[in-house]
Structures are given as structure tokens and as C-alpha cells.
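Report on the structure given below.
Omission of a single protein chain aside, the complex is shown with its protein chains in their original locations.
Chains: A, B and C, in written order; residue numbering restarts at 1 for each.
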Amino acid sequence: MNRYVWILLFVLGLVAPFVVYPVFMMKLLCFALFALAFNLLLGYTGLLSFGHAAFFGGASYITGHLIRNSGLTPELGILGGTLFAALLGYLVGSLAIRRQGIYFAMVTLALAQIVYFIALKAPFTGGEDGLQGIPRGFLFGLIDLNRVHVVGGKPLALNLYYFVFAVFCLGFWIIYRTIHSPFGQVLKGLRENEPRAVSLGYKVDRFKLMAFVISSAIAGLAGATKALVFQLASLTDVSWHTSGEVVLMTLLGGVGTVLGPLAGAFTVVTLQSELTSVGAWITVIIGGIFVICVLLFRRGFVGELGRLLKRSL
Amino acid sequence: MKTSFTRATLLLAALVGTSGMAAAPTEKISDGVVKIGVLTDMSGPYSTLGGKGTQVAVEMAVKDFGGTVLGKPIRVIGADHQNKADIASAKAGEWFDNEKVDMITGLLNSGCALAVQKVAGDKHRITMNTGAASTDLTNKASTPYSIHYVYDTYALGKVTGQAVVQTGGKSWFFITADYAFGQSLEGNTTKFVTALGGKVVGSVRHPLATADFSSYLLQAQSSGAQIIGLANAGTDTTNAIKQAREFGIGQKGQKLVGLLIFDTDIKSLGLNVAQGMQFTSGFYWDRDDASRAFAKKFFAIHKAMPTMDQAGAYSATMNYLKAIKAVGTDDPDAVMAKLKAMDISDFFAVHGKIRVDGRMVHDMYLMEVKKPSESKGEWDLLRIVKTVPGDEAFMPLSESTSPLVKK
Amino acid sequence: MELSFQTVMSQVMLGLNNGVFYAILSLGLAVIFGLLNIVNFVHGALYMLGAYVALLGYTMLGPLLGKPDFHLNYWAALIVAPLVVGLLGVGVERTMLRRLRKFDHLYGLLLTFGLALIIQGVFTNYFNVSGDAYEAKPEALNGAVNLGFMMFPKYRLWVIAISLLVCFATWFVIERTKLGSYLRAGTENPELVKAFGVNVPLMITLTYGYGVALAAFAGVLAAPIYSVSPVMGSEMIITVFAVVVIGGMGSIMGSIVTGLLLGMVEGFTKVVYAPASSTVIFLIMVIVLLVKPAGLFGRES
Partner (left out) sequence: MPQYILETRKLSKEFKGFMAVSGLDLQVEQGHIHALIGPNGAGKTTVFNLLTKFLTPTTGTILFKGIDVTREKPADIAMRGVIRSFQISAVFPNLTPLENVRLALQRATGTSYHFWKSDHCLHALEGQAMALLESVGLAEFSGEITGELAYGRKRALEIATTLALEPELMLLDEPTQGMGVEDVEKITALVKKASANRTILMIEHNLKVVATLADRITVLQRGAILAEGTYAEVSQDPRVLEAYMGSAHA
């Protein structure tokens, strides 16, 4: 894709906190990363996981616990949460990849429900109140993530924002690299025609499992970062509604496109934030978007745009 | 996204060298407006007892106050936190930073309440919680800027537990929602039941949003306990009561006691099913002339009688505005000092007082559901059996774990 | 709580009572999945809609028609609600699902997920989320019967009986009649069935209508027991999915038997370790899928 588009997006990311409310922007980055991770599976491997909230929320709890109760620095806490998500991804993935299609989705859903149950019952999670009051602490023990800069009369948490932005860029880069790697080529192959990939001598289960682990680790990275931003981890993050939301984001933006999940996450998070005054109509609106999207533009925003421009975005 | 891009670049230029918190406001009313945010469940399971009705109550209070304070306008904004703590916390932060909101009320759902209270505490802004039940709000999570206005699990458990044991309900079986709120309600009630010589013969923890309670009810029935305590809320409570009636449980010998029930729950159950049940409330619309007058006005707008959350939101807003007027500024520290010094007496609270830990202490009521034959109207549902003075109902400061309480 | 004979039998009855709801809902899902290859996420919302048709028919239809004394009674609701919802289903199939037939069945799932959100959202806006009571339970079904080991409400016995009847009648029609053989053949080879002069698209539409009508029927049955609330379906649907998957997707008998069994398993969990009662089905699902990939009654492809 055009280099200038990347530079433009990067600069937008840099100036965003001065234009958009930083916490909103950080939430957006976390969900965008989550959707990107999910899309690595759905869009580039052809696996629909209906339980990705388990990795997102699971990592968020572990990170919160590590920082709050074990006194780890934020970057170590996030690393811990991400590793946990990778490990959980390995467990869930090894069970789920033995099944295909709708059964795959159902196994991931069932395992995620079990993770939800653990999150509800485990002693450190705070039940339905969630794990509250996670300190942001000092990055590498040096940089105060709580520090607020006042710009034009507005308090802006710039340290935290640029840390989150850096994490996002790292996650994005890993996903991008994976998609455009020799490994990614094989993933595309098995998405397109699994028996053929097998007959060419690829052990597809290993590829699926690896993709699953990478995807869940990055989903975990997103969840861990979110725990730091909001200073809490809650049951919402591990519930099946969140798993459904990430499907919506990806579908809306465009399955199997690099920028689609970004656009989708942007739309959904903005809607949720801007529509907080319309009450239950928000459910109707989100449902309506699902329906319109499925009926009229199955490729999503970015996918349809890519078709118009005749290139893959 | 409300600011333009050019302004952003200006701001970027202004960034150089700026840091630290803003200087204290010099004007009496910061930003020339007092903004009150109603952040609550507007679409989920608690939206009937809070929701839009809470916003209606706050708007009524502002109107009744005159629409301005110290010559500056008062604005009310509302939002749905969808019972998601992250949405609640983000919205509150945005309100404080961008919208210059001065006080947030409502906050049904303890998870959301705890998250918002933390954000508000960090930013030195006031929360007046009228919806959530958790005692954590005035204990380890309390801040110098947080007020818990209406009720909590301690008061509910204490008032109901003591009253029931005193009238002979010595042995209890709990049907408890398996989450922090339910457990805290069960724990608090148990403490007062056993203190008075009662005993708990068993309990069962059910998942949130259970449709069928018959299995639990049967377990409660065969335990032989005199009292079946429902330590849950909303649909879970109403379903349990309804199904108890269906199985004939709670009629002969055994008695059902709900620990958190709102008027709207009784309304949805119908008197036929709910008659005779006892529970604790912080407010009842038909208590005296003042409460009836408020309820009538509220009903005219909202088409339902106010719940304790909604009435509490009116009272909280009104007293907040009175405090601003009295101290002549909306500076949070000054307003909080005034609020904690004031006597709060109105249609909602009798002998109300906000303690150092943020607990608003006021009379609580033991309620009983009327028989259908006693009801004279659609909303004539309850009678006040007993008024419990606030100091007896709420957790004493000596037991508090609030960092604000010096020991 | 010790497991006496009385306890076990009581829990079996209550489990059966919950199980028939699972059975009748998962049966509808299985019929729809079998013929349309669609995971019908909107099923829970239509179950809720069925309950609301009954409720509103009783409370609001009269005043709406200008005859305040008119109430749609329970027996009429048992017929009317499935019809109304079935027609709605026919409309949905004709205008939306049909257009998705040539795409990945993932899209069917997503579309119905969206529809479920819409229906649930609309009802949340207009009705009490904490639920309304349905007062039209017929006199004849009030009270309880002494089963020897427990007093069991008459109404619940009726629910068990009529649900089992409907389930097995459906099974009989699909597995044992000519109409059923067309249906089954239509899923495997639509061209061939067309050659017999059968209108396959119409058959598919009607099957979808029947599947969702079953959901509405269950909704009416549930109305007098549970509160009628906009969220009653969304809480149910995930569990019912698990039932269908455990039974083997598309297997008619599988979904009926599994529904009944899991209702009982859930019932016993409520006695042994109640907090896990809403999770136990997922645990079973994971185990079943690992041991028997196509579900208990499914055919391996």
C-alpha cells in the first residue's frame, strides 16, 4: 500500500490526543488492535473464533493483577498478560483446531464461557465489580504514566497516550508482518483451499495453531493495554458480547483487509461513545448495521473501497 | 472530534513547556456554568428503577432550584453507561475533562460506580451516588469527593435482618445471586441475624440472570428454614418470588424476604403474588405530604412513581446546588465541606447527614407489600412498617475502612 | 443437601421442565440448520417475541381495537403467537436470508445476530426490562398436583406434556412421512427434489417459518412461569446453541433428547454446585465435541 497513507495515518495517530479525547482515542486503539488480531484468524486463516474475548479479557485481568497486587511495572504487567493470552490461546487453539467451521466457532465459544466463569469466581477478579483501581505506575520504573499535561486548558494524559500508541504500533506491525510473511502466505493458502494446502505437504494444524496463538497473544496485548488505560478489568471484557463485538468490527471494516479492522473498530467505538444518550436504541442501531452490512456490503467499508480502487488495502 | 484540526495544531504549539495540573480557578463558578451529569443504566436491567427517570428527577431539581445558581446557568446531561465499567469510566473522564461536568449522579451498578468514583477522585470532582449498593463505595474506595446517597447492602441487610428476627424469623435459608453484591447482602444480613440469636441453615448461590428458581426454592423448602432470604435483585428476585408462589412456597410456615426490592419490582409482580413480603427501602413516595407532592409532580412527567434512586437523585442535586449557593463557589473542596456540614432534610431524607466517609445517613424504612384488598390505586403498593433512624441503619464509622476516617 | 429419593425425583421433574424448553427451542434451530444451513441467532429474540404477543394480546389488544374488555386468552395465544412470529419468519426468509444462500453460512449467523439485536433493542425501549407478569394463566391449570414425592404445579405438567407432544410430532413428520423425506432430500439435492415437482424455495420458506413458530410457541408456554422481559431470549439462546451442538447440528432426535438430558444435568448441578449451573453445559459441550466431533447424535461427514 501507498507509503504516504501509512505516514498520514501515523501522523494522525501522533496528533490525535490534541483533537480527540485521549481516553477515547486509547480505547479505540485497544479495540482496533483487538480487531486486527481477530482478523488475522478470520480474514487470513479462515477461522471464526467466537470466543476471542477470553484472550482480550483474560490478559486484562492478569495484567491488572500483576501490576496491582504483585507491584510489577506496567510494561512487565502487559508482557505477563500477553504471555498468559498466548498460553491460553495455545490451550484453546489445540482443542478447537481439531474441529472445523461452525463447530470450531462453538468450541471457542464454549471455552470462552468457561473462562468467563473462572473470571467470575476466581478470588482476585472482584466478581462482577471487576478488578478496580489498577495503578498505571512508572514505565520502566522511570516514566510516570499518570502525568497529565495541560494543553490549551485541557488536561491530557500524553505519557499514557504515547505509550498506548507505541504498543498499538508494535502490535500492528506484528500483525502486518505476519500477514506479509512466508507464514502468512501459507495461511492464505489454507484459508482458500485447505485440502490442497494439505496435499502440498503443509501440516495445516500446526499453521492454524500458530496463527491462533499469535492472534490470541495480540488480542491479549490489546486487553492488557486496555486494563492500564481504564485502570480496571471487568467481566464485560470476557463476555460473549465482546466476542460478538469484535466480529462486528471486523466484518464492518472488511474481513481480510489490513485497514478494515481499524475502520470497523473506529466506527463501533465511536457509535458506542456518541450514542450513550439514546438508551436502548444503540442496540437497534448496531443490529441494523449488522443487517445492512451483511445484506449490502459483505466486504465491509475497506473491502468495498478496495474493490472500487482495484487494490487490496 | 469536536475541535477543529487547525485548533489542534495551535494546541500542539502550545504544548511546548506546559505540564502539571491546572491552576485553581479564580472565578466563582468554573467555566461559567454548573454542569450535572446523569450517568446510569438507561437501557439495561436496571433502567426501570433508574434510567431516564433519574435524569427526569435531576432536571426537575434544577428547574425547581430556578435554573441558575450564583447567576450562572445550570445544565444537565445524561448518558447510558450500559453497565460496562469501561464505558462509564471513559464517559466520566470525558465529561470532567472536556464537558467541564462538575458533579455526576445516578451510577446504578457497583462496578460502574466504583470505576467512576475512582476517576472523579483522581480529578477532584464530585460523585453523588444514588443507585449502587456496594459498601466499598464508602469504605476502601471512598474519596474526599464521593457521596453515597441512598442505601447500601449493610443498611438493607441490617434493617431487614433485625426486623425479621425480632418478629420470630430465627432460621434462614439464603438464595443468593453469585456475585459480589449478592454475597455482600447475604453476609451483612447473616451478621445481624446471628447477632440476635438467629441462625442460617443453608444457602445456595445462583448465577446472575437465572430464569428458573424452582430448584433453589425446593432446596430452601426442604431445609425447613422459617425465612427464605432473597439476596439478589431485579428479575432474579421477581422470578424467584413468582415461582415460590407457583410452588406454594412461602405461604405456609415459611416466609419469603427480599433484601433489595424496588417499588417497580412490586409493580411488575402484582400485589397478588407479592403481598405480605417485607423489605427495606430508603424512600417511599406515599410516606408524607412532602413525598407525595414530589411524587405527583414526578408522575406527571415520567408516568411512574419515583423509586428511591430517582427521588434520591432529586434530593442530591437540590442539596448540591444549595451548597454551591451557600459557599458562593462551585469549587469541589468547598462544596464538599459544606455538604458534609449541612443538615439534609427534605421530602426524601429525614435527618440526613453526610459523614466524613461520604455516607449519607438518613432514616430507612421497613416496608411491607399490601394485600390487593388494601390497595386503593395502581401505585398504592406498600406500607411503612417501621422507621429505622439512620444511625442505627448504616454502618457505624467505627467499623469503616475508609481512608478518610481517622482512627 | 443429601440426595434422597425425594430430592432426586423432584430435581428430575424440574430438570425435565427446563429441558422441554431447551428441546423445543433447539428442535427449531435443528430444523432450520438442517434445511437452510443457517445458525439462527434470532431464535432467542423470537422466543421472547412469542411471549410478548401473548402478553400484549392479553393486555393491549382490546384497548387497541376499541374494545377494552377483549383479552386474547392463553389458548388463543398458543395459536396466534406462533402464527404471527411464523409469518414474520417467512418475511425474513423471503427478503433477507434467501439472498445469502450462496454465501458462506457465517453470513446467515451474522444477519440473524443483527436481527436479534434489533428486536431486543426495540422491546427494551418500550417495555420493562425487569419483566412484566403474564396474568392469563387459565384457571384449569392453577394449583398443584401431588406426585407423591413433591407438589408439582399443574401448569408445569401441562408444559411438559404439550412440549413433548409437539417435539415428537415434529420428529415424526420429518423422519417418518413423505413430506419429511422431501424436506430431507431437499437439503441434500435440491435439483433432484425440484424434478419431482416440489417447490423447493417455498418448502424452505415454510420450514423456516415453522422453526421460528416453535420458538414463539415456547415463548407463550414460558410466559406464565417466567417474567416476560426483552432479555429473556438473549439469556437463553447461547445455552440452546450449546444444546444443538452437543446433540449434533441438524439432528432432529438429537436435539430433542439432548435438550431433555441437559435440562436434567443443569438441574442436578443446581443442587450439587449451583454457581456452575449456567456453565456446566459448555463444559459438556467441549468434552462431547472432543470425543464425538459431530455431537452425540450427529453423523460424521
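Operating definition for what follows: contacts are C-beta pairs under 8 Å (C-beta built on N, C-alpha and C of every residue); 3 or more make two chains touch, one makes a residue touch a chain.
A quick note: this is a predicted structure, and the numbers were derived from the prediction, not measured.
Enquirer: When the whole complex is taken into account, which chains on show are touched by the absent chain?
Expert: Touched by the chain not displayed, across the whole complex: A.
Enquirer: Touch as defined at the start, partner being the missing chain; which of A:122, A:200 or A:292 qualifies?
Expert: Of the candidates A:122, A:200 or A:292, A:200 is in touch with the missing chain.
Enquirer: Which residue, A:92, A:186 or A:305, contacts the hidden chain when the whole complex is considered?
Expert: Candidates A:92, A:186 or A:305; residue touching the omitted chain: A:186.
Enquirer: So which bits of chain A touch the chain we can't see?
Expert: Residues of chain A in touch with the missing chain: 177-178, 180-186, 188-189, 192-193, 195-204, 206-207, 210, 214.
Simple rule for what comes next: only the chains that are shown with their structure count from here on.
Enquirer: What chain is the most remote from chain C, judged by the mean position of CA atoms in each chain?
Expert: Of all the other chains, the one whose centre lies farthest from chain C is B.
Enquirer: Tell me which has more C-beta contacts between its two chains, A-C or A-B.
Expert: Looking at A-C and A-B side by side, A-B shows more C-beta contacts.
Enquirer: Whole-Å distance, chain A centre to chain B centre, using C-alpha means?
Expert: Centres of chain A and chain B (C-alpha means) sit 34 Å apart.
Enquirer: On a C-alpha centroid basis, what's the spacing between chain A and chain C, in Å?
Expert: So the centroids are 34 Å from each other.
Enquirer: What are the residues of chain A that contact at least two other chains?
Expert: 120-121, 279-280, 282-283
Enquirer: Could you tell me which residues belong to chain B and also touch two or more other chains?
Expert: If we look for residues of chain B contacting two or more partner chains, we find 43, 47, 178.
Enquirer: In the complex of these two chains, what residues of chain A are touching chain B?
Expert: For this pair, the touching residues of chain A are 15, 18-21, 23-24, 27, 120-121, 126-130, 132-133, 147-155, 158, 226, 230-232, 234-237, 272-273, 276-280, 282-283.
Enquirer: Which of the residues in chain C end up touching chain A in this complex?
Expert: Those residues of chain C that touch chain A are 39, 96, 99-100, 103, 105-107, 109-111, 113-122, 124-125, 238, 241-242, 245, 249, 275-276, 278-279, 282-283, 285-286, 289-290, 293.
Enquirer: Please output the residues of chain B touching chain A within their complex, sorted ascending.
Expert: Interface residues on the chain B side: 1, 3, 5, 7-12, 14-15, 18-22, 42-43, 47, 51-52, 77-87, 89-91, 93-94, 97-98, 110-111, 114-115, 118, 123, 134, 136, 141, 178-181, 183, 208.
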